[in-house]
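Every protein chain but one is kept in place in this view of the complex.
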Amino acid sequence: MAAKKLNIKDKYRLLTRDLDWEFSYQDRNKAFPFEEFEGIKITDWSKWEDPFRLTMDAYWKYQAEKERKLYAIFDAFAQNNGQLNISDPRYVNALKIFLTGVSPLEYQAFQGFAHTGRQFGGVGARVACQMQSIDELRHVQTQVHAMSHYNKFFDGLQDWSHMHDRVWYLSVPKSFFNDARAAGPFEFMVAIGFSFEYVLTNLLFVPFMSGAAYNGDMATVTFGFSAQSDEARHMTLGLEVIKFLLEQHEDNVPIVQKWIDKWFWRGTRLLTIVSMMMDYMLPNKVMSWKEAWEVYFEEAGGALFKDLARYGIRMPKYADIIEKEKEHVSHQAWWTFYTHGHAAGFHTWIPTDEEMDWLSEKYPETFDKYYRPRWELAKEMEAKGERFYTKALPQLCTTCQIPMLFTEMDNPTQISYRDSIYKGDRYHFCSDGCKDIFDDEPEKFVQSWLPVHQIFQGNCGGPGVEDILRDYYQMNVGVDNMDIKGSPDEERWKKWKGVA
Amino acid sequence: MSKVYIALQDNDESRYIVEAIEEDNSEATVIHMPAMIRIEAENFLAVKRETVEEKMGRDWDVQELHVNLITLGGNVDEDDDQLTLTWNE
C-alpha cells in the first residue's frame, strides 16, 4: 500500500490535536478549573491555529543542535579566558543586572507557562505553552551557565537567586512576573505571551545582545541569540493567543484591551532598567535606547496594532506618554542608581566625556538641557573626593515598585506623583498608568511586598543600610557595591591588563 | 504600509538563507548589524524552501530556519514549502 504524503498541518493535527477526549467519568471542569473566572469566553478550542507545528522529535533534534553549538562556545570562552576580551570591566555590571534581574524572570516564565500548559482545555494551546515552558527553563539555565565563568572573575553575580528574592530594585522585575503568574491563565498569556514576548523582549534581546557582541562578550551574545531563536516561536504563540481570544467572542475584546493597557504600561516601566543598560552600561554603543524604542516598539508595535485594529483593538493607553518618555527614562534611571550606588549589587559610574557627547548627539532635545549638568556636578564632587551618595531610601511606586524617579513629561524637572486612597490608606504611584492599574485591582496591589516599606517595618534586618546589605541581601559590602573606581573588579582588570 | 521583518544570526547558513530571501523578495532590505542580519519588507516576506535548497545544495526543512532565527515581526504562516510573514492592512 502506498502511503499518502501528509503535509505538516495534517500530520500535526493527527499526532497532537487528536490526543484529548471528552470525559465520561469525571467532570472535565475539575480537570481544567481555571478557565472561566476571568470572564473570557471560549466557545470552541478546536478553532485554535497552531502557531508552529513542531513535534517532539523535531524539537529534540533542533534544540540539541542549538545546545551543542552554545555549550561549545561556553567551553571555549572559559578555556580561553574570554572575559579578557570584553571592551571594559564596566560592561560586566550590565550582566550582573541581567543575572539577578532577568534570568529569574525566565524561571518564572517556565513556571507560568507550565501552569497554562496544564490548565488550558484545548490541546493545541496547551502543548504550545508546554514547549514555551521548557524553552524558558532552557533560557534560565543557559544564562546561569553563560555567567558561570564571569562569576569566577567578577563580584556581584554570586548570589543572584537569593538577591532576586530580596533586593530593593529587583522587586521591580520580580513583582512584574508575580503579577502575571498570580493572574488567571488568559491574562498571563496576554501579559507575558503577547505584550512581553511579542513586543518588549525584543528590546532586551536584540539590540542589547548586539551590544554584547560589540563589547566582545561572546558568551552572552551566543546565549542571547540562541535564546531568541526560541523567542520567534514564543512571539508567534503570543500573537495567536490574542487573535484566538478576539475571534472567540466579542465580549473578550474589552477584557483583552484592558489587559493590553495594563501590561504595556507595566512592561514599559520594567524596561526602564534596560534603557539604562543600553545607554550607560555598554561601553561600545550599538544604538541608543531611543533608537531601539523607535524600531522595536513604535515601528514594530505600531504595525502590530494596525493589524489588530480589525478586531477593535487600539494602541495601548498612554502610548503618547510612553513616546515622550523615551527621551528621558535612561538618564533618570542611571542617575537614580548612581546616587544609590552604595545600595546596589553592581558598580556605577559617571559617563566619560566621550560618552556624554554621544548622549548629547543621540538625545539632542534633552541630554544637555536636563541631564548633563547633573553629571558635571557629580564630576566636580568626585574630583574633590566627595563622590555623591544619597542618604535617603527612595519612595517606591506601589504598582511598578520603581523609586519615584520619573518626571512629568511636560515639565521634566518635576517628579511625577499620583496617589489613591483605599480603605483609609494612601498609596503612592509614579504615573497615571500605575495608578489606573492599582485602582482597577486594589485588593491585589495592596499586597505588594515593597522593599523600602519592609525595611522600615524591620522585616529585612538592619537597622542600618549596611547591615541590611550584608546580612539580608548577603552582599559583600564594599566589594559588590559602590563606584567602579577603586573596586576589586577594576583592580583585577588592571592587573590582568598590566596597567597601573 | 507596515514592515514585516526577520533577523538571523550572522553565520554561514544564514548567508544562504539571506541570499534566497533576497532572490524571492526583490523589495526586501537587508541590514547588517553586529552579529545579526535583519531583513525587512513592506507587508510581506517569504522564505521558500526550494530557493534555500538551491542555494545550499542540499535538502532543507523549513523548520531548520528556527536554529538561526533571532526575531520576526508579522503574522507567521509556516508549511512544508515556505514561511511567510504578513501584516493585514
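Order of writing sets the labels: A and B. Residues in every chain begin at 1.
Keep this in mind: contacts are C-beta pairs under 8 Å (C-beta built on N, C-alpha and C of every residue); 3 or more make two chains touch, one makes a residue touch a chain.
In this section, contacts and distances are computed from a predicted model.
Only one chain is not pictured, and the protein name UniProt records for it, out of "Aldouronate transport system permease protein", "Sodium:solute symporter family protein", "FAD-binding protein" or "Phenol hydroxylase P1 protein", is "Phenol hydroxylase P1 protein". Partners of the chain left out, restricted to shown chains and counted across the full complex, are A. Touch with the chain omitted from the figure is made, among A:N151, A:N284 or A:S420, by A:N151. Listed residues A:K9, A:K41, A:H162 or A:K258: the one in touch with the omitted chain is A:H162. Counting over the whole complex, subunit A has residues 1-6, 14-16, 18-27, 30-31, 33-34, 37, 55-57, 59-61, 63-65, 67-68, 70-71, 81, 104, 107-108, 110-111, 114-115, 117-119, 123, 126-127, 130-131, 133-134, 137-138, 140-142, 144-145, 148, 151-155, 157-162, 164-166, 171, 174-175, 178-179, 181-185, 444-445, 447-449, 454, 474, 488, 492, 495-496 touching the chain that is not drawn.
We adopt the following convention: only the chains that are shown with their structure count from here on.
Averaged C-alpha coordinates put the centre of subunit A at 27 Å from the centre of subunit B. Those residues of subunit A lying in contact with subunit B across their complex are 7-9, 51-54, 58, 62, 65-66, 202, 205-206, 209-211, 213-214, 221, 225, 228-233, 235-236, 239, 286, 299-300, 302-304, 306-307, 310.
The part of subunit B that touches subunit A in the complex is made up of residues 2-5, 7, 9, 33-36, 63-64, 66-76, 78-80, 87-89.
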